[in-house]
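Entry: subunit A
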Amino acid sequence: MTDLLEIRNVWKRFPMGGLLSRAHIDAVQDASFSLTADKPEIFTIIGESGSGKTTLARMILGLEQPSEGEILFKGQSVSRNMNREKRLEFMSQVQPVFQNPFEAFNPLKRIDRYLASTARQFLKTSDRAKIDAAMDDALQKVGLSLKEIAGRYPHELSGGQLQRCAIARALIPNPPLLIADEPVSMVDASLRMAIVNLLRSLRDDFGVSVIYITHDLATAYYISDRLIIMQKGRIVEMGDARVVLSDPEHPYSRLLKASVLSSEDAGQGKLATNPDMVAEANRLATMPSSRLQERPDGRLVRTYEGA
Partner candidate 1 sequence: MLSVFKDLIRYNREFTIGLLLVSLIVIFACLSFFSPYPAQDIYVVIPDQPPSWQYWFGTNSRGQDLFWQLSFAFRNTLTFGIIVAVLSRLISITIGLASGYLGGWVDRILMFFNDIFVAIPIFPILILFYFVLRSDLNTYTLAVIMACLGWAFDARLIRSVALGLRFREFTRQAIFAGMSPRKIMMEEHLPYVMPIVFSTAMANMIWSIGFEVTLAVLGFTNINIPTVGTALYWANNHSAMVVGVWWWIIIPVVLLVMMFLGLFLLAVSINEYIDPRSRLRRMGS
Partner candidate 2 sequence: QEAAEAPPINEFPREETLIINNPEQPATNPGMFNMWVAGNGAAWSNGLHQLSLDTLWFIDPDAGLDGALYNQLAAEPWEYNDDFTEMTVNLRDGIYWSDGEEFTADDVVFTVQTQIDTPGMVWSAPFSEYVESVEAVDEHTVHFTLSKANSRFHSLFSVRWNAAWIMPEHVFSEVDDVLAYDFNPPVSLGPYVLNSYDPNGYWYIWEKREDWDRTAIAEWGEPAPQYVIYRSIPSTDNRLIEMANHDLDMIHDLTPEGMFSLVEQCDTCRGWFEGFPYAHPDPTLPMVIFNTQDERFDDRRVRWALALMLDARQISMASYRGAATLSAIAMPPTGTHPQDYHAPLQEWLTNYELDLGNGETITPYDPDVGLQVAEMVRPQFGESVPTDETAIRNAFGYGWWQQDIEAANTLLEQAGFTKQGNTWMTPDGEPFEFTLSTFTEGVINRMGTMVAQQWSQQGIQVTPEADPQIFAQTLPLGQFEVATAWSIETWGGNPDLSFFLDSWHSDYVAEPGERQPQRNWQRWENEELDQIIEDMRVTEFTDTEANIELGNRFIQLMVEEMPVIPVMSFNVFSAYDTLYWEGFPTAEENPYANIVTNWANSKYILTQLEPTGETAN
């Protein structure tokens, strides 16, 4: 079993305040996990806002340098300071999908420009026909075609189409790994499923692994294989998605699940949260010493000394 991606004890520390001030914030603390190359999966990262999800994703994309620890992609260390050639090589393997489809393309430029550029750079060709073929191929994967997209501006497409174009662009170099940071949080309900289903089919039909970052527990349950739950920079629970979400163990995971609004309760006005749960989750977040402990069902749960 070879590792596609390995995260080893990664920390990210941001300085706060002045040059000489020592204050800092630990956006990511001691994160470790790995994805295998053999079996594509959707790996979900869930957590409250500010819990370090984006930071983690940026580190994986090589946009941010970990303060401590190491990120290996196919055994190669990922670094912010790669030279352009190495970076292009790396980018052809790992591609991002962004949050807001309406923001993903420069509104003043045609969309196919990004696809063409990706094809030219990563497939190392300037043959128009080859580029077109690659573009069309990728668009077909997301249920579009070059004919529909060619020559069009972002405002001429719907949000769903835009997000699919963004994914198609990411797929052009045939990367084994996609990183999707909240790809559905800005699109409305009717589009959301289209994207989520697309991610699923990417895994199932094209063997692409996806790191899927979201707040939304429901879609996480719906498509993911494994997940981690983050709170204030720390992974508090990790394991098989269905297992963890069906029966979260860590107090924060439980609070999360309890806060999910359900349409099954329509009209009952169930809005109250148990304040004790909130208090408990907040209390643990500030506890200093803790570690992840493995449970019999394979999940890892953070436990605290003195708790």
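Methods note: contacts are C-beta pairs under 8 Å (C-beta built on N, C-alpha and C of every residue); 3 or more make two chains touch, one makes a residue touch a chain; residues count from 1.
The candidate set was assembled so that all candidates are chains of the complex that A comes from, given by their letters.
As the structure is a prediction and not an experimental result, all values here were calculated from the model.
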item	value
Identity of the candidate that touches subunit A (this complex; choices 1 or 2)	1
Residues on subunit A engaged by candidate 1 in the complex (per definition of touch)	84, 88, 91, 95-96, 98-100, 103-109, 114-115, 117-118, 120-122, 153, 155, 166, 169-170
